[in-house]
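Take a look at this one; I'll ask things after.
For subunit A:
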Amino acid sequence: MAKVSFLEERCKGCGLCIAFCPKDCLELAESLNSQGYHPATLTDEGKCISCAICARMCPDVVIEVVREARR
Partner candidate 1 sequence: MSNTELLLMKGNEAIGEAAIRGGCRYFFGYPITPQSEVLEYLARRLPEAGGAYVQAESEVSAINMVFGAAAAGARVMTASSSPGISLMQEGISYIASAQLPAVIVNIMRGSPGLGGIQPSQADYFQSTKGGGHGDYRLVVLAPSTVQEMIDHTVMAFEIAEKYCTPVVVFADGMMGQMMEPVILPDIEPVPSEKPWATTGMQGRGPNIIHTLHLPPDQLEWHNNRLFEKYHQIEAQEKRSLEYFTDDAEILVVAYGIVSRVARAAVEKAREAGVKAGLFRPVTLWPYPSEALVKAAGKARKVLVVEVSMGQMVEDVRLAINGRVPVEFYGRIGQVPTPEEILNKITQLIAEVA
Partner candidate 2 sequence: MQRVLVLTGGFGSGKSELAINLALSLAQQQPTALVDLDIANPYFRSREARHFLAEHGVKAVVPREEWLDADLPILSPGLRSLLRDSQWTVVLDVGGDEIGAIALGSFQADFKAVPHQLLMVVNPYRPFTRDVDGIEKMCREIEGTSRLTMHGLISNPNLGQATELEHLLRGHQIVVQGAQRLQLPILGLGVLADRLEEWKPALPSLPLIPINIHLLPEWLLRKKQTSPKDESIKK
Partner candidate 3 sequence: MAETVKVYSRPKTLIDKPWHFCPGCHHGIAHRLCAEVVEEMGLQEMTVGVGSVGCGVFSYEYFNFDGIGPSHGRAPAVATGVKRVLPDRLVFTYQGDGDLAAIGTTEMVHAAVRGEKITIVFINNTVYGMTGGQMAPTTLMGQVTTTSPLGREAKQAGYPIRVCEMLATMEGAAYVSRVALFNPAQVVKAKKSIRKAFETQMQGVGFSLVEILSACPTNWGLSPLEAAKYVENNLVPVFPLGEFKVPEGVK
């Protein structure tokens, strides 16, 4: 499971998550969703620190964030 997952069909491609990502690991996909928007997507899972800033800026509640469980 990816650290950041998107409900791509509901994403309106506003880009606020991308703009405020501290690790620059998000971008808009080349593809279009059925609404006609380029949905946001995670480009580099390795860089992601699961800070959830993307989710907190998302106006459409399309982002879910997880992190590895600490042992």
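The set was built so that all candidates are chains of the complex that A comes from, given by their letters.
Things worth noting here:
As a working rule, a residue touches a chain if its C-beta (ideal position, glycine included) is under 8 Å from a C-beta of that chain, and two chains touch if they have at least 3 such contacts; residues count from 1.
Since this is a predicted model, take the numbers as computed values, not measurements.
Every option in 1, 2 or 3 comes from this complex, but the candidate touching subunit A is 3.
Within the complex formed with candidate 3, the subunit A residues making contact are 1, 3, 10, 12-16, 19-20, 37, 50-53, 55-61, 63-69.
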